[in-house]
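Just one protein chain is left out here, and the rest sit where they should.
Here is chain A:
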Amino acid sequence: MTENVPAPEHLIESVLLVSARPVGPDDLSSATDLTPGEVEAALATLSERYSPENSGVVLRAVAGGYLFSTNPACSAAVERFREEARPTPLSGAAHEVLACALYLGPLTRGAISRVRGVNSDAVVRNLLERDLLAEVGADREAPGAPALLAVTDEFLAATDAASRDDFPPLDSLVSQEELDRVRERLTSREEIPAQAGPEAT
């Protein structure tokens, strides 16, 4: 009787199928007893097989690992089957808080509110509940040692990012011209408001 030895990509495929979270290459190697090289080669094969053009299931490289997800093109059918609507999109305030945590974090609730010019506690609470933000420590230097907030792996997966390096640098998002215009407008005024803040929605 011949022993049925599964191919490396079959082993990787099986492990990824039963995980709801991204699985890193090290864990894939440990679970399957494959070498890092074999894991890498198998993932390359699987990426081709599970591309949006070839399959209803896609292999995504997110949050430092690999994750099987449904193809967004099939999302309507999935949502009908699961009888649940797509989660409500985040508000503008929530995106701003996440941007603060991503680019300036880990930082405290107070620091987020200072950047935005308004109290952001309610938005932070909502993002903590949605697992997009997490408390990762405390600012021991500040009175009361307030919690420090940072974005989570769930955030990276939800934004299709392999890591924080996938996001464009903050300074590249605004041109120097625009920044100069802001400075000009303010310094040319005689009366200065006390604090900056977001526009009303």
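The criterion applied here is as follows: a residue touches a chain if its C-beta (ideal position, glycine included) is under 8 Å from a C-beta of that chain, and two chains touch if they have at least 3 such contacts; residues count from 1.
To be clear about the criterion, contacts and distances are computed from a predicted model.
The complex appears with one chain absent; UniProt names that chain "Segregation and condensation protein A" among the candidates "ABC transporter permease", "Non-oxidative hydroxyarylic acid decarboxylases subunit D", "Segregation and condensation protein A" or "Heme lyase CcmF/NrfE family subunit". In the complete complex, the residue from A:42, A:134 or A:161 that touches the missing chain is A:161.
Considering A:12, A:43 or A:100, the position touching the chain not shown turns out to be A:100 (whole complex).
The set of chain A residues touching the chain not shown comprises 16-21, 23, 26-27, 30-31, 33, 58, 60, 67-70, 72-73, 75, 78, 82, 86, 88-93, 95-96, 98-100, 102-104, 115-123, 125, 157-161, 167-168, 170-171, 173-174, 178-179, 182-183, 186-187, 189, 192-198, 200-201.
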